[in-house]
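The structure that follows is given in the form of structure tokens.
A protein chain is absent from this complex, but the other protein chains hold their places.
We just call them A and B in the order they show up, numbering each chain from 1.
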Amino acid sequence: MSLTYEDVIAKYEPVLGLEVHVELNTHSKMFCGCATVFGAEPNTQTCPVCLGMPGALPVVNEKAIESSILIGLALHCSVTPFSRFSRKNYFYPDMPKNFQISQYDEPICVNGYVDVEIETDEGPKQFRVEIERVHMEEDTGKSLHVGGATGRIHGADYSLLDFNRAGIPLVEIVTKIVPGTGKYAPEVAKAYVAELRDILRSLGVSDVRMEQGSLRCDANVSLRLIGAETLGTRSETKNVNSLRSVERAVRGEMIRHAELLNKGARVVQETRHFQEDTGLTRSGRSKEQAEDYRYFPEPDLVPVEPDAEWIEKLRASLPEQPTLRRKRLQEEWSVPDKEMAAMINADALDIVEATVKLGADPTRARGWWLGEISRLANEKDVAIADLAISPADVAEIVSLVSKGELTDQLARQVVEGAISGEGKPAQVMESRGLKVVSDESSLMAAIENAIAAQPETAEKVRNGHIPAAGALIGAVMKETKGQADAARVRELLLAHLGQ
Amino acid sequence: MSTLSRADVANLARLARIEMTDQELEDLSTEMDVILTAVARVQEVATSDVKPTSHPLPLRNVVRADVVTPSLTPEAALSGAPANEEQRFRVPQILGEEA
Partner (left out) sequence: MIRLSAHEMASALEAGETTSEKLTQEHLDRISSVDADVHAFLYVDTEGALAQARGVDAARKNGEKVGPLAGVPLALKDVMVQKGVPTTAGSKILEGWRPPYDATVVKKLKDAGIVILGKTNMDEFAMGSSTENSAYGPTHNPWDLSRIPGGSGGGSSASLAAFEAPLAIGTDTGGSIRQPAAVTGTVGVKPTYGGVSRYGLIAFSSSLDQAGPCARTVLDAALLHEVIAGHDTHDATSIDAPVPQVVKAARDGNVKGMKIGVVKELNGDGYQAGVRSRFEESLELLAKAGAEIVEVSCPNFEYALAAYYLIAPSECSSNLARFDAMRYGIRVGDENGASAESVMNLTREVGFGREVKRRIILGTYALSSGYYDAYYGSAQKVRTLIMNDFTKAFETADVLVSPTCPTTAFKIGEKANDPLAMYLNDIATIPVNMAGIGGMSVPCGLAPEDGLPVGFQIMAPAMQDQRMYSVGAALEASLLTEWGAPLLSRIPALGGAK
């Protein structure tokens, strides 16, 4: 017997806490000069430092510090005048030194917030998610589990380790507990991660690709009886790899906790793993004994004390806030609310803006990216940004259409060709021979042919039955392989038939 | 004065990932008591008005530019590995949490 979500929220209040790990997009790793290219051959981006070899020492990447400060500033945090790295000691085969260099009690930024807006029964409503800290640390390597039935860690015969990812700079953003979201907790969690992603993207500090792991979210959820003061026991769900999963994971955990509490059972404080296929979470191994991380200041590194000048220089470089930018663009482009939401949902704002900046009409630019191009992206199951068509290409196509050098139909073929890797629009037009037929004598020849083939239809038009012209125009378009301008064909045809 | 039982030492050995025989645990718990008694002297002068020093150098903000430098070849990286396969470090099965 399982509870419905309505049952849960009728009785319990959820309390959220979110930890987001962001991989920075620096060229080199956090503490060494190894490259950070995603998807490189295994162990080609490693060195004595990131392999934790005897004698190797870390040196901090300046860009990583700057990115962390930028993130803190964008989240309205204060930058601490003195921050320090510590060692978090625990053994794990994918962690080369068997300690993680991480900031502990002296993080680089503290006390900020993110405002998110969600749709509620009473219309749009804003929630403030307070940020406790922003700190720097390093990523671990990746393990591939071999043997066993599932390829999962349990039942594997052995594992293979690739340390390309080990030492990539991570920024961890930890919220304070978020009470008061009520039944909207799942939506608030999702909106927070989405907003954070937009902010990070606007800062240009990370690729923020959840599916590639450059943005990872751990969701802490607990329940308490409505009106109760004390917090319930929380669970921490990891492996949440998409925005949709954030929402599902929070909702799922709320239901699971409520079922336990209703039975009078205890919620265990533990790490759980989100299962993408079922939408449920599964318990990680609950440790018999608690880990003791034995944090202490990293003796191989010296403290970070950003001075005011450095911080102000970074503050001056902050881009426009995503919420403000969205409002501005919506106004400038006069986009209705619904379409604006669609554009944000499709992650198309940046690309449409880039296209508009290159001279395209906003409505047309939006039409192409959200229409034909999105359709093709869906077919290929990739993001529009990853297709082989650029804002410049789309701007060019829009301009060719408005100049009458392409028809909409031809333009669609150009888009399709560009995406199939046939080159830039001009190349596609050239190789596919896509061009509006503007030579009137060949148009007239095609019109004559159409009339000869359908004499009765032509007669009807002569007699004033204009709608019949459609069939003739269609035939002309067919003969010219769609490369004629249909409006011009219509003009010529009607004139020829005395209309 | 602090004393460490055999169970305490066993827990420390678990945290430090060192297998120990009963005899070793027994010996160490005795030795630890002696050593801890000696080192606990630091508490005599470690009053609250004294600031801790974790490092002898007053250096701050030592950083490197975000520039890629050559990595090891995978062969060199794996050269000391007890076992390797498919250009990766081969390790025994990892029990525990899923990564």
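The working rule: a contact is a pair of C-beta atoms (placed from the backbone, for glycine too) under 8 Å apart; a residue touches a chain by one contact, two chains touch by 3 or more.
Note that the structure is a prediction, hence the values are computed from the model and not measured.
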Touching the hidden chain in the complete assembly: which of A:T44, A:S159 or A:S222 does that?
A:S159
Touch residues of chain B, complete complex, unshown partner
2, 4, 8-9, 12-13, 15-20, 24, 28, 31-32, 34-36, 38-47, 50-57, 59, 62, 64, 72, 76-77, 79-83, 89, 91-96
Logged for chain A, residues touching the omitted partner chain are 47-48, 51-60, 87, 89, 91, 93, 96-99, 157, 159, 161, 292, 294-296, 299-302
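Convention: only the chains that are shown with their structure count from here on.
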Mind listing the chain A positions that touch chain B in their complex?
26-28, 32-35, 41-48, 51, 59-65, 91-94, 140, 142-145, 152-154, 156-163, 239, 271, 273, 284-285, 289, 292, 294, 296-297, 299, 301-306
For chain B, which residues are in contact with chain A within the complex?
11, 14-15, 17, 54-55, 57, 59-74, 77-78, 85-99
